[in-house]
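Report on the following structure.
The complex appears here without one of its protein chains, the remainder shown in place.
Coming up: chain A.
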Amino acid sequence: MSAPAPVVQVRGLTKEYGRGDAAVQALRGVDLTVAAGDFVAVMGSSGSGKSTLMNILGCLDTPTSGRYLLDGLDVGGLDEHQLSLVRNRRIGFVFQSFNLIPRTTALANVELPLAYAGVRARERRRRALAALDLVGLSERLHHRPNELSGGQQQRVAVARALVTAPAMLLADEPTGNLDSRSTAEILDIVSRLNASGRTVVVITHEDEVAARAKRVVRLVDGLVAEDRRQDAPWAVTA
């Protein structure tokens, strides 16, 4: 059995914020390869560059230098419109602060990426309902973000990230604002998604979260300091 083609291939990635004396080297040459179906936990102390790396992987930000191939496609060469397509079809991003559209129902939030993808209303509704069902929120379709608990909001965000069936799910401290029970619920969902073949990269400070991953990457001062495979005792088999 040949190894599956890597979803992410990053070479010599650097990111510098600001200029001159105030310049901050957030990434100093990161090399990273993530194979399809992998479950990677990115750890590291605060300010080590985890979010910076994640934003570049999610095509939300551009690196100062280095190459980033997503599914073999050089992201650096894409124009604005192609990038929006990549963000829409290939990547599902989950933020620590949920980032749902305010004053908009859970269902509408989940339908939104499909609307931008040009999916027809009926099909959109069907897939959004399925995604919300997967995260166990079928009862809360018409609630607005301010009518949902933090854990429920994050589950809506996960549903929104996976509704376009992207190859890769990126999550920046998805459980950072949640209590242990909600954390467990979100982790179960993510583990199940990975078990069904989706590539997952998750940033975390919590060992409980890292324990679910098949591989732990540790960043120190903008460089990969440790890259270790582990058994995933908590992984759910599909």
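Here is the rule we go by: a contact is a pair of C-beta atoms (placed from the backbone, for glycine too) under 8 Å apart; a residue touches a chain by one contact, two chains touch by 3 or more; residues count from 1.
Throughout what follows, contacts and distances are computed from a predicted model.
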### Task
Would you kindly match the missing chain to its UniProt protein name, picking from "FAD-dependent oxidoreductase", "Carbon-monoxide dehydrogenase medium subunit", "ABC transporter permease" or "RNA polymerase sigma factor"?
"ABC transporter permease"
#### Entry: Residue, one of A:A35, A:L60, A:L78 or A:A184, that touches the chain absent here
A:L60
### Query
For the chain left off this view, which of A:T104, A:S149, A:S180 or A:S196 is in contact with it?
A:T104
### Summary
The one residue from A:H81, A:R122 or A:R181 touching the chain left out of view is A:H81
### Query
Considering the entire assembly, which residues of chain A contact the chain that has been omitted?
55, 58-62, 80-81, 84-89, 93, 95, 99-104, 108, 112-113, 115-118, 160-161, 164
